[in-house]
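Here the complex is missing one protein chain, while the rest keep their positions.
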Amino acid sequence: MEFFVQQLLNGLAVGGIYALVALGYTMVYGVLKLINFAHGDLFAVGAYLGLTLLVSCHLGQTLPPFFAVLLVFVLVALMVALVGYLLERVAYRPLRGAGRLSAVVSALGASIFFENALMLIYGARVFVYPDFLRPDFTVTLFGYQIPGMRLLVIAVSVVLMIALQIFMLRTKVGAAMRAVAIDQGAARLMGINVNRIISLVFLIGPGLGGAAGILVGIYYGQIDFLMGWSYGLKAFTAAILGGIGNIPGAMVGGLLLGVVEAMASAYFAVAWKDAVAFFVLILILIVRPTGFLCERTADKL
Amino acid sequence: MSSLLEVASITKIFGGLVALNEVGFTVEKGSIVGLIGPNGAGKTTVFNCITGNYVPERGDILFRGQSIKGKKPHTVVEMGIARTFQSIRLFGKLSVLENVLAGRHCRLKSGLFSSLFHTPAQRREEEEAIERCLEELKFVGLESHWEDEAGALAYGSQRLLEVARALATDPELIILDEPAGGMNDQETASLVDVIAAIRARGITVLLIEHDMRLVMRICEKLVVLEHGNLIAQGDPATVRSNPDVIEAYLGTDDGDEEY
Partner (left out) sequence: MNTRKVRFITGLALGIVLAVLPFFVNNYWTDVCVSIGLYALLALSLNVILGQAGIFHMGHAAFYAVGAYTTAILNTMFQWPIFWTMPLAGLAAGLVALVVARPIIHLRGDYLLIVTIGIVEIVRIALVNDIFGITGGSNGIFGISRPQAFGFRIVKSIHFYYLVWGMCGISLLLFHFLWNSRFGRALNYIKHDDIAAEGCGVDVSHYKLMAFVLGAFWAGMAGTLYSAKMLTIAPASFNFMESVIIFAVVILSGGSQLGVLVSAFLFIGLPEVMRGLTESRMLFFGLAMMLMMVWRPQGILPPLPRVYKKALARAQALAREKSE
């Protein structure tokens, strides 16, 4: 039982990270119907920028760990958001009128670009996050010793997700975003500046992704330039699982995927861990072809 | 002698909302039947149940005495029911001829291998199909446009092209969903001729239409729906004097002037 609970919490922590990255996929898909394959790499960029700020800029030494991490979170989220914004302007906006897959290829190109940029700038080796940032307290919960880090990661991702959900549902800008997702033309007629909303989505999604990058760095202690691909693909799977374009769906999909993966590698074969996500995906889509939180709308005839 | 099409008290529910409530009517071979009713009455839903796009929860649909409920749309077409769409659904980027060839598709036999290897039989079949499709274009008066992009045609012509595409499937029954929608008077007049000519070919016609003059003029039988219920059916004169119909349909402001 102890083992099970630990795995469950581990799964939730990883799932929270997946969910944060998945939000970027799903938000962009919602407004542009574009799969932003470079999103995973923006997440990796976040992890590396965080490392630079902490180590090279000595933010980790000069400030108490808590404030250092907080400051790094904010700075990295802003910087990655900026990169996301530029990406949309350069690589996606010129393709808006073309077929959807042209933009997908452009996104794949951007992904390769970011990945190799990270490799060229930082090198191909694995980087270690400073471990004094890792809080190593444990919490006793229901009689189990649980690493505090695990709970913190879960807490941070849940808080960010709730904040996003409140933003989407309670603010005017959030309402505009939802309107653009439903019908761009109609939203424009209602006086919404669609381009500005799309830019904003490309700020928020990558911002959250960048924050998730730092979480990975702190949680696992190490990062590498290929992490964008592996996490990106999983997060995209999570977004699809929940029903792409659906924000709560991405959250649920991410958490579910994290837990299923943790369980699979704990009780099943570790060698098949990466395949498990896809098996689950295929099984769920056979039963529910548009993900489990997406309402099944009948085709308009 | 049973009817060509029998809709036997079908019920269709969308997430708790009853879109059709035990609707039943028949279409006799060789007739022109109009399905009318206010917006949202469930007319197109009836069509989509017949064409296999929806499966009714209860009731049955018989075509030539055989149940077609739950059959896939393409099977229904093969069995002899062709349709047009309310919101025009042409292959806009393809040529006019290719749109009609789409309708002809289900009557052709060339498969993967004869297509890959361009066999003589495949070539012969293609030629025959093209000839036939040009005839259907001529039938609706669009033969000179055969090379044009379908999406570039005028609105009325697009509706006629959908009719030609449906006719190319060799239907026994053709289902037209608001064929005069968006047409001007002149286009509507030529549509009336086309519908009459379709019947003259021995093809039965079932149509949804808002243009009351058109319906009264060409239909032998009308079926009236309101809120998913069938409220009247019979020949136009009887239906016109039915008090329920007058209240439900003719009482609305757009009905008055059209009468």
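Labels A and B are assigned to the chains in the order they are written; within every chain, residues are numbered from 1.
Simple rule for what comes next: contacts are C-beta pairs under 8 Å (C-beta built on N, C-alpha and C of every residue); 3 or more make two chains touch, one makes a residue touch a chain.
Being a predicted model, the structure only gives us computed values, none of them experimental.
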- In the full complex, displayed partners of the excluded chain: A, B
- Task: Return the single residue from A:V21, A:I35 or A:V260 that touches the missing chain.
- Result: A:I35
- Note on the structure: Among the options B:V18, B:L62 or B:A102, the absent chain makes contact with B:A102
- From A:V5, A:L63, A:L82 or A:A117, the answer for touching the chain not displayed is A:A117
- Which one touches the absent chain: B:S144, B:N184 or B:S241? B:S144
- Query: Out of A:V55, A:V104 or A:L293, which touches the unshown chain?
  - Reply: A:V104
- Query: Please identify, in ascending order, the residues of subunit B that touch the omitted chain?
  - Reply: 51, 53, 72-74, 77-78, 82-83, 85, 89-95, 97-98, 101-103, 105-106, 108, 110-112, 114-118, 122, 125-127, 129-131, 134, 138, 143-144, 146-147, 165-166, 169
- Item | Positions on subunit A contacted by the hidden chain, ascending | 29, 33, 35, 90-91, 94-95, 97-106, 108-117, 119-120, 229, 233, 236-237, 240, 244, 269, 271-272, 274-275, 277-279, 281-282, 285-286, 289-291, 299, 301
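As a working rule, only the chains that are shown with their structure count from here on.
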- Note on the structure: Chain centres from averaged Cα atoms put subunit A and subunit B apart, in whole Å, by 48
